[in-house]
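The complex appears here without one of its protein chains, the remainder shown in place.
Up next, chain A:
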Amino acid sequence: MAKRIDISGLSAFYGSHKAIEDISMTVEPRSVTAFIGPSGCGKSTFLRTLNRMHEVTPGGRVEGKVMLDDENLYGKDVDPVAVRRTVGMVFQRPNPFPTMSIFDNVAAGLRLNGSYKKNQLNDVVERSLKGANLWNEVKDRLNKPGSGLSGGQQQRLCIARAIAVEPDVLLMDEPCSALDPISTLAIEDLIGELKERFTIVIVTHNMQQAARVSDRTAFFNLAAVGQPGKLIEIDETERIFSNPSVQATEDYISGRFG
């Protein structure tokens, strides 16, 4: 079930270094929101605050509110483990578990959480692999190690692993940055299908990709090196790419930056 995310006044720190400052925005359910901005402006950091992965980094600390429908992720009695089950994540570099087979990789979320019935598992794995557009390529070698796949296949395996636990929100940090155009296209198609069921946030450095897959686009920037990154604007993707309200956004998108 897709959920709306309401972020208000969010800042994140690495020790004493403030990486992002005072971000407020709304991420709509059943849609794709793209984050763009120059390197180091805090896109990954911001993304990781949305499923409480930021605090896994030593010294990581967050201020502000993230409402998932009507629950504050940073509320007092919230269990980060439960948050991460609801808000899934796909990383920039494919990271399948090297000790596990393809099947076990997809089943890992359910198995490791201990919340599954034996006969369900086959169905879930098949459904997730089909959902990630990988089923046809691997259905004959489910018991082979996941690290034996190509980079693009591994990334789709990681997507299958993430959707197998049926999260409400799927965060993707530059999921195509290491992939060839064909795998990229496969994943973009996949994102288009997944947004029927999930709320999707995707970080990308590829303007065309943002324009192709996203419904709304958020532009982040930082005033200077060492300064915290900030949200400059968020709007319908069409508007951001045709007629943004801030000059910096237009400069960045058209490559007239810095």
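Just so we're on the same page, contacts are C-beta pairs under 8 Å (C-beta built on N, C-alpha and C of every residue); 3 or more make two chains touch, one makes a residue touch a chain; residues count from 1.
By definition in this document, contacts and distances are computed from a predicted model.
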Hidden subunit of the complex - UniProt protein name among "Phosphate transport system permease protein PstA", "CbtB-domain containing protein", "Xanthine dehydrogenase family protein subunit M" or "1,2-phenylacetyl-CoA epoxidase subunit B": "Phosphate transport system permease protein PstA"
Selected residue (touches chain absent from view) among A:91, A:116 or A:135: A:91
Of A:24, A:113 or A:254, the one touching the omitted chain in the full complex: A:113
Among A:8, A:31, A:147 or A:177, the residue in touch with the chain that has been omitted: A:147
Hidden-chain contact residue, picked from the options A:99, A:208 or A:227: A:99
Positions on chain A where the hidden chain makes contact: 51, 53, 56, 58, 81-86, 88-89, 91, 93, 95-99, 108-109, 111-113, 141, 144-145, 147-148, 158, 161-162, 165
